[in-house]
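Only one protein chain is missing; all other protein chains are in place.
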């Protein structure tokens, strides 16, 4: 089927975005990235050895993937902007995932600082994908500011708790015009499929893959789940009903 | 991966079972069966033209699939047994899905009559897969009676409401030794994936495929979702937590 | 409001039934029973000192309460009937809650043995309230057998997990004519209120009260919650909608 997601003019074949944190080692990460079959990968700029000498995490990311450095560690717009500049200077391209975190325990994003950083970095020519607390009003402001997509959290980062903020994410999907990438909290393949069935444009998964017993196989599982959920969405899900509906058109009993 | 489901000595490559009811026409059904990539297909014996002359539904079922005729329309054990005999006499093989329905509105199974029919048909050499109301005690009795698998309902037939009886189905998966095939109510690919992540051995899907706008594509979606959920289960799902866990091992803020 | 529940000709002012297990001591139980303001209390016949000498649990149950001895410990119909006879012989009245448990880990009821015991004890003149796995077909059979009410489990006994079997319990409430008392698993006042809003006739609560830090106050909480849920049900719950509906008839903005 013809169903590519286009972000900033780039046609993405996969709607699964992946992260690079929490893997036991680089080898495990490499295998998982390969099996995930993703087009977009995020990496914390702070984790990259910017002096570029050895054990460079970027070496383990396949060339064909689109790199989306993130501003993890930033506490306000200014710090996020500074990290974005570092990323660009280090040759990491012009995509940037904005993370401005104001809470250490739940790692919750600061929507207002995120909006400020988005405005500035869009003006500078970056392709900006902000991580956010689900909020239709802020999503529209980010859209207006030129965000290439918005990334609402399903539940706290790394919690594997699934799409707990479903109510607002569904409203964002139904009402906003910018692509919605559900980020954070997706812990199971079925939850990634569910996000796609809701009409999300993509999902980002990291912890669920990295903390599985077999990360490479789990990456495959998410690849299939995202495709399955998207195909379900496009195929037109049937209606639900409280009563039963016989699967057969012959509903009578045997001797009737 | 080596992960075949074996039922009655038959190795099944797919854990998706499909039904044949509710399709707009035979052509649509044929295409959906092809795309579902399933090994087992159920058909109501009552729908089959047993005189065998034309428009025979069985002609539209690929030869390589295992036929699982069902006793839809039976109101008690005796009627179910009679339908099973008809199926065998008509050359439909020796697999039989027992459906004994005692309620017309929700099409709910009668567990006790189902158990009686199972006992008799196992004694006669059938491979018996009973549809049932989720109940660990009855599942164990069916297992003892020789059922090849048990098929608890997720929610009422054709309702597309998902796995609403999750509590008891999970207990059955954890405690029973007979294979568990979640049947009835699965309305979305994500719900099929969820059943597999719970540890179910297979799922049966009919209405969700047949009532989609594009049944063939929806069949593909379920094929992928079942594989995704199973792969997730086997890969070892990571733990959930109420608090956030940073995806990066570097949890400090930028300037700290 | 005139809204008494009548069981076996007895008018019950409270729709909260309570149990006597798991309390730290008799004093704590006494206070909780007092604050629960319930009309019906269940006690395991096996716990009663049938020789009747001292520390008799029945002495701590207020006289005005209707005693509903239960057959906890029975593994089949025969044992349940035997315990019912013991209870009657010991002067515990003619109400009996049938518990036939076939699983030690989840304490799940055996519906078929429960039905057999119900049939026999109704014939003998008992007022029979069977504990059961939620199942509309069995509920109708129990009704036909003369059960005074049926008591489906919300989730496993003592789990405090709430009404996880909601789908089938709601169907039972909507379709059966016998009173429905949701029993087992209710862990919070809100869950008791929810059962009443669903249209259940009563709930039985034990563990949630007995294992609270302050059982007497928790008993009060459940008393109020059951009344609240029932009043909500009777008042006619308003419809839900996916979109917002302004609370004020004036929906325009300030200057418009």
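We call the chains A, B and C, going by the order they appear; numbering starts again at 1 in every chain.
Note that in this section a contact is a pair of C-beta atoms (placed from the backbone, for glycine too) under 8 Å apart; a residue touches a chain by one contact, two chains touch by 3 or more.
All figures in this text were calculated on a predicted structure; none of them were measured in a lab.
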For this session: Kindly name the visible chains that come into contact with the excluded chain.
Result: A, C
Exercise. From the list C:37, C:94, C:120 or C:160, which touches the chain that is not on show?
Worked result: C:160
Problem set entry | Touch criterion as defined above, residue of C:31, C:107 or C:122 at the omitted chain | C:107
Exercise. Hey, which of A:42, A:111 or A:190 is the one touching the hidden chain?
Worked result: A:111
For this session: Touching the hidden chain in the full complex, which residues of chain A are there? Just list them.
Result: 102-103, 105-106, 108-112, 133, 135-138, 140, 155-156, 161, 164-168, 171, 175
Seminar exercise, completed: It is residues of chain C that touch the chain not shown, namely 1, 19, 21-22, 44, 46-47, 72-75, 79, 82-83, 101, 104-108, 156-161, 187-191, 193-194, 197, 206-208, 210-215, 217-218, 220-225, 227-229, 231-232, 234-255
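Please note the rule applied: only the chains that are shown with their structure count from here on.
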Exercise. So that we know how the chains sit together, what is the shape of their touch graph: line, ring, star, complete or other?
Worked result: line
Exercise. On Cα atoms, by how many degrees is chain B rotated relative to chain C, nearest 5?
Worked result: 180
Problem set entry | Junction residues of chain B, two or more chains touched | 105-106, 108, 156, 161
